[in-house]
Each structure stands twice: as structure tokens, then as C-alpha cells.
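Note that this complex is displayed minus one protein chain, with the remaining chains in position.
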Amino acid sequence: MSIFIDKNTKLIIQGITGRDGSFHAKQMMEYGTQVVAGVTPGKGGQKFEGKVPIFNTMVDAVQATGANASVIYVPPAYAADAIMEAAASGVAFVVCITEGVPVLDMTKVHPFVKERGVRLLGPNCPGLISPGESKVGIIPGGICTPGPVGVVSRSGTLTYEVVDKLTRAGIGQTTCVGIGGDPINGTNFIDCLEAFEKDPKTKAVAMMGEIGGTDEQEAAAFVKKHMKKPVVGFIAGQTAPPGRRMGHAGAIISGSSGTAAEKIEAFEAAGMGVAKRPKDFVELIKARLK
Amino acid sequence: MSIFIDKNTKLIIQGITGRDGSFHAKQMMEYGTQVVAGVTPGKGGQKFEGKVPIFNTMVDAVQATGANASVIYVPPAYAADAIMEAAASGVAFVVCITEGVPVLDMTKVHPFVKERGVRLLGPNCPGLISPGESKVGIIPGGICTPGPVGVVSRSGTLTYEVVDKLTRAGIGQTTCVGIGGDPINGTNFIDCLEAFEKDPKTKAVAMMGEIGGTDEQEAAAFVKKHMKKPVVGFIAGQTAPPGRRMGHAGAIISGSSGTAAEKIEAFEAAGMGVAKRPKDFVELIKARLK
Amino acid sequence: MNIHEYQAKEILRSHGVNIPPGKVATTPTEAEAIAKEYGVAVMVKAQVHVGGRGKAGGVKFCKTPAEAKEKAAAILGMDIKGLTVEKVLVTVAEDIGSEAYVGIIVDRATKKPVFMVSAAGGIDIEQVAAETPEKILYVPVDVRYGLPAYDAMRMGFFLYQDVKQARAAATIMQQLYAAFMASGCSLAEINPLVVTPKGVLVAVDGKMVIDDNELDRLPAIAAMRDESSEAPSEVEARNANLTFIKLDGNVGCVVNGAGLAMATMDLVKYYGGEPANFLDIGGSSNPEKVVAALRIITADPSVKAILFNIFGGITRTDDVANGIVTATKSNPLKVPLVIRLTGTNEAEAMKILKANGFSASNDMDEAVQQAVALAKGGKAA
Partner (left out) sequence: MNIHEYQAKEILRSHGVNIPPGKVATTPTEAEAIAKEYGVAVMVKAQVHVGGRGKAGGVKFCKTPAEAKEKAAAILGMDIKGLTVEKVLVTVAEDIGSEAYVGIIVDRATKKPVFMVSAAGGIDIEQVAAETPEKILYVPVDVRYGLPAYDAMRMGFFLYQDVKQARAAATIMQQLYAAFMASGCSLAEINPLVVTPKGVLVAVDGKMVIDDNELDRLPAIAAMRDESSEAPSEVEARNANLTFIKLDGNVGCVVNGAGLAMATMDLVKYYGGEPANFLDIGGSSNPEKVVAALRIITADPSVKAILFNIFGGITRTDDVANGIVTATKSNPLKVPLVIRLTGTNEAEAMKILKANGFSASNDMDEAVQQAVALAKGGKAA
């Protein structure tokens, strides 16, 4: 089992003929993801790699293929529209990889997807992977392996780092989700924790947060109140100075809020394991899987 | 019993110090409506007629009085904002009397009230009255009397005409609702029919429609499918030429749709009584109350 | 409110829509001068608030300025469905590759502006809707979000295979939507939207209907009202804050409230008469309105009897009675008058009327039957 995507996920790739879209389309197809269609306006009727039909619009693509998910690789100026197009087309799950989406665009996109009951992951995220089942996004398939750990993180390469360490230690994953580093995103820690709690195959969760905002604190409160499964947390940015944006638009300590110290404190108060270094996940998770 | 308003309705009057607002505030108070507050920006702290407290904003008024309904008498340019202010303030029922609200304003107001679960009646409507309990709007209290008939209508004076005839014939009313003559309004025939069907005191319904649109046809379909109580219908505008707006912005026959003939046909197909003249309501309702 | 084609095109042009150059002429000489200025073939188009101008001979293709003068002379002054042509639009004639229809209306059912687009343009869209509904794509717009780019593009692809044309059409959808919202429209359409043989999109005809309720806050649009193109009685009624529509019968009706006014007309018909008009004096009991209403109705020679039907709620019936007395004193009536009054201050109203020699009823059916009989030349019952 897994969360959000599995063997039955039928995926459309928005921007399939672009530089990033085409590269990752091939990667996903190689991994075994059911890529059923692509969308590029003006290229409707063509085929990607000789097999995946391309459509002009999401509505056309969904109607023709019965897809239930989409992933977006379009430039930031068009990403908000692409998310709304996907949400209005009938798919239930939309992953936006695009980095650099203006946050004010997201203030409009957020209610749009919400009132349609669609789940959005991202933007500015690496996507997700349910090892052995399906991969949507850019997480390298080779570092993952099936197993009992749910992984959720704000960042891309830090996720790879942790997942790689878990895999090398023989600890597989149900699903690895990168929620993205933007201040307004579609799916947050709590959404993932809730899904992992419900997923029968997931036995423990590894969660990688960052400085900025209060999502990790709220996630910790959720863990304390609603979760029976063990969760191990990590916060990146312990050495970051206040007021400076650490790459991710969301990673900024403002005023007295969003510091690593308060987040770690919240983890501890929730009875979570706390990894001080990425490598600590291995032992902490191992102990909780026994 | 009654629908939408009763003895427990605690009403705020938006625009209480205006010409129309103050006149009808007094009428409603005389009728026995619980007028708990008024709102006029800049007159907060004053009292209307020495007893009803006035507030600057709806939020202030609701917080201070625990009101659950409001009625709007403000000029058309401010009506949409007044409706949204009311809907956001915590009252569950908003009646907008104002005539001349731009229809594009209503395209924005409609989802606003809907997503807050607030019921809007109007705009451009005479309001409603639950005889002997409460009156919100401008329907003359003197022509109504308590009894078993629910009345719902698009128009003001036509409602008075029919209600007056019913009352003179000794047939009282549970609630008389004027839904208004605009093309986009908050509460439609079906909403009222549904409420009358649920109201134990209502034994029969009188419904006055008009040319234009398809609301009456949809109402007829609803009657056929969901109502056990008898309904008698009337359509005004049988002699109206196509393409001309008969006073009400909604009363216009466009193309092949919205004619009186097709609406009457729908009433007949639904097994409803059809009043050819306003006075016919008396005998038709009487027969159905036996 | 209806505005003319040339006015709708001005608005659309200001929102960026590609419109062929054009100017208005009120004389054949002006039309010739405009055609000369453009130096190419032009269309001369009657500017009237009515459909079917083309079939009525109000739209002509002219190769030369001389021809433009000649055709303008024929069209100016022409009567189209009862309206006299006072102005023509002289506009550059476009080569036509294909014609599409693009329109927006406010839809009652969805409570949203809805786009209707069809590749079957140039003809009546209601005909397309009735005969080949699959040729129309309907796209509702949630005004909270505006017209999303993807929906504009979807409409573009519905009309055109070529991606450049689809994109150009999508841009026009955005411009049309912006014009629609900014101008307080209840309808806006481009028909036909033409693709020239060179592949350029041009809006060859444009139409807009403005929501009357928007006019107070849109003075520039309100100023576009052309009273010369409306029936004088309706102009006078509007200026007196009455709602008036002329009909073909002989029983003049003065009523308060639109629903009751329609029901009164219907009742006239029910009792074998024909209403001469729809007239709603509204909720106010201002005697001036009554005076204006009587002036407008009596100006119609086909009116043989006048019926007042007033249900006093906000309207005070004594005010109406005073209005009747005042109006008939200054302009004595030449046709019989039947009065029905009931509701607020009914007793006072009856007293005023009786004191001035009028009789009145408080029963609607009785009054209507009387008026119908009088209009037929019979006597009041």
C-alpha cells in the first residue's frame, strides 16, 4: 500500500514536450508509472515517444484517457493556470513541480482547488514516489525501495539524502512525499501524516521540516493528538539567521516565530523522535520498527 | 409555525437611518418584529427611535445583540457590499429589499453567501412575513392573517393582491415570501417549496411566477417529484411580447424560452392547480384545503 | 440599454480587440468622405437597435466612395422594424476566410456570465442553438476567478485547429470578457469573428446590451444612450421614472408593481380586451408620476379607455388619487377612466375621487371588465 499514488494512478503530464517535462516523462515511464497522456497546447494529436498521446487541453486528455492525476512541468508564469486547468478537468490529484510560482497566484489557486475537492501537491516540490508502484515528479527512483516507512519533507535533495540512507540500511518506504518549500502549498505535513496513519502498510514516519512558519509545530500537535504510529522529525536551518530567506521562499524566520529550536521543542513535546543529523533517522526509525 | 422567520427572529436593519429604512423599521417594530439593532456607518452609538441601538458595522451589531437575521435598505450601489457584510457577520438569513442592484454584482455575491451557508432573500424583493410572528421587509402586515397557506411570489403588489383575496376569504398564511424579480437572486421557488413542504403548519402553497427564465418549470418539476402538499400556480405576463423586459429585470422572454404558455404547461404536467386570474387562487386553494 | 454597433466596437477596441477602422456618418456625403479616406472597399451599416438589419437591406458592400454615398442615401432614413435609421457606420470591408460566433450572456441558471462560442458564425446563434446545439460550446465564468487562460484557450481550440489562431482567439475572449465586465453588460457578442485569408482575426460586428442598473456608476456608458433611436413615449416614461412598454391594444393600463402590471394586462386579455401598454409607476406615490403616466398614455390615439389598478402597500392610494385629480384638471381626458384602488389610505383616496367626480372600485376584476367594455365603446357597467 501507499498514499496518494499507486499502481492504478493514471497520470497526465502537463508540459510533456518541454525540456524538463520530456526528461522526467521518460524517467517516470521507465519507473513504471502509468503515463496515459501529455498536454501541450498546439501539439494535440501528436504522440510523445511514439506512444503517449498528446492533447491540447486537460479536459480533452481526461475525457480520452480517464486519467486521475496530473503532474505539471510548465514555466512559473503559467503554473497557476495549469493547476487550475487540472483541478477543473476532473483529476483528483495534481502535482506541481514548477519552482518560482508567485505566492499571490497561490492565494487564488488555493481556494480554487479546495472548492473542487482536488488534492494539490506543491508547487516547488519534487513530487512523490511509492516505491515499486508509481513515481510522479522528480525523485530519483533508484534510491528508493519498498518498505514500511512513510517519508514526508519540505525539500528535495534532503529527502534524497534521508531516503538513500534508509534504503542503504535496508529500510524501505511506502511513499516518499516532497511537499515543497513555498509558503503556500497544496498539501502540508498534516495531510501526509493523516494519510500515513491510515495506510496499513506504513509502520513509521520520517518527517523533514525546515525553519519558517508554524507547519511543523501544527504537525507535531497532530502527531500527539491523532497518531498511533511513531514519527521521527528533523529540522533543517538550525544555524540560519533570522530575517534571511534560506533559498526556499518559506524558509525564513520572522520575528520570534519559525525557529528550529521551537520546532524541535514541539517535536519533543509530541513524543516524536528527533534526528539531529540526517543519518540519525536510520537508528531512530529502526528502533521504532521493532 | 412558519418558514425562514418566526417570533425568535432577531433582526438587524442595515440602512436604518435612511428614508426607506427608517420608515419600514417603524412598520416592522409596530408589527412586532424583534428589531434588535440598526447599522449606519458613522452613527454607531446612537439610538433609533430612542430604543434600537445603532452600530457602525454589522460585526459590531451581531456581537452586541446576537442577531440572526438582517434586512437591507441601502442604495443599489452599496447593496452588494451590504449583503456580503451581513453574510460575513454571522447572521444566517439576509433579506435585501434594494431594487436596481447590478446583476454582475450578484454573480459575485451569490458564491459569497453560498460558501458561508447563509440564506439570502432578494434583492429587489418585498421581503417576507410570517403573520402574527414576524415581518421582515415591506409587505403590508394588515392584509395578512395566520393560517395554513404558504405563499411565494416573484412580485410585490401581485403578492399583496393574492394574499388580500385569501385573507378576505378567510384563508390565512403561514409565511408569505417575495423572492424578487431579478434574474439572479438568493432564494428561489424551490427553496421556498422545500421549506413549505417541511413546515408542519403549511397545508397548501400558492405560487406566483412570471415570464422569463426557467425557474417556474424547475419548481414544477420539484413539486411533481418531492411535494406531497398541494400547490396552485399562476404566471403573470401571458400577454407580454418576446424580447421586452416587463419591469422586472428577470421578466423577459428570450428566444423560445420563458413564455407563460410553457410555464403553465409545466404546472399542469406537475399536477398543480393553475390560477388563470389572481382571484382564482381563492377557490383553488379552498378546494385543496378540504 | 441597447447601444449601437459602432459604440460596442469602440468599447471592444479600447479593450484591445482588433476591429476594422470605421466611422459614423449621418449624411451620404459624410459616408462618401469616410470611404474616400479609407481608400478601400467599405461596408455601410445601418445603426439601429434591432436585429435582422442585413435582411432588411440595412447593410451594404460598397467598392467606391460614390457607391458608399449612394448606399448611405438609401439606408439613412430607412425604416427597419419601426425604427428610422439616423446613422450609418462606414467601415473597412474585410476579406472573409471563416466566420465564428463569440458571445457572453449572464445566465440565470448558473448565475454566471457564460460564453457561447461556435464556428458556425455570421448567422443567428439562437438558430444554431436550436438546430445544431453540438456546434456551440458553453463556458461559464466564475467571476471570482475571472476567465482562466485555460478556458480561453479551450474556446480558441474549439474554434480553430491552428494554434496561432487559437491563441489569438483566446486573447479576444479575454478582451471581450474584460469589456463585458467593465461595461456592465448583460450581453456582449462578436458575430462574426472573422479569420481573414491571411489568418488574422478581426471582429467584424459587435453588439452589447448594458444592464440598466449599471448606468449610475458608468457615466461614460450611460452617455451612449441614443434617445433618437427609441420610441418617444418610452424615453418620456424613463425620464419620469416609469417603466413603460407600448403594445397594440386599446386599454391603457396604469399599475403599481411589475408583477401586478403584467397580471392586469393578462386580465384585460382574459376579459376579451387588448392592453395598450405595460406601465409600472413603481413603489413611490409621487403624484407627478401619475401625471406623467396619464400624459404618455393619452398621447396614444389607439387608447380608448384607461384603467388604474393600484394596490397600496408602500404606495399611498390617496397620493395616487390626488395625482389623478391634478392630471385630469390640467388635461381633461377624452377617453373614459376606470379606477381601482385598494390598500394603504383607501378610504381617503375614495373620498378624494368622489369629491372630484370620479367613481372607483376596490375590486380588480370588476374594474378590468369595465375598462374592457368601455374600450369597446360600451358603457361602464
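Just so it is clear, A, B and C label the chains in written order, and each chain counts residues from 1 on its own.
Simple rule for what comes next: a residue touches a chain if its C-beta (ideal position, glycine included) is under 8 Å from a C-beta of that chain, and two chains touch if they have at least 3 such contacts.
These numbers come from a predicted model, not from an experiment.
For the omitted chain, the shown partners it touches in the full complex are A, B, C.
When the full complex is taken into account, the listed residue touching the unshown chain is B:82, out of B:3, B:62 or B:82.
Remark: the omitted chain is touched by one listed residue; of A:143, A:177 or A:284 this is A:143. For the chain left out of this panel, the touching residue among B:59, B:169 or B:274 is B:59. Only one of A:43, A:110 or A:229 touches the chain withheld from this view, namely A:110. The chain not shown here is touched by just one of A:147, A:237 or A:273, and that residue is A:237. In the full complex, subunit C contacts the hidden chain through residues 144-145. For subunit A, the list of residues touching the undisplayed chain reads 76-77, 99-104, 106-108, 110-111, 126, 138-140, 143, 153-161, 164, 181, 183-184, 208, 210-211, 213-215, 234, 236-241, 244-251, 255-256, 260, 276-279. Looking at subunit B, the residues touching the absent chain are 41-42, 44, 56-59, 78, 81-82, 84-85, 88, 108, 112.
The rule is short, and it goes like this: only the chains that are shown with their structure count from here on.
The interface with the largest number of contacting C-beta pairs joins chains B-C.
Averaged C-alpha coordinates give centres for subunit A and subunit B that are 49 Å from one another. Averaging Cα coordinates per chain places subunit B and subunit C 28 Å apart.
Shown for subunit C are the residues that touch two or more other chains, of which there are none.
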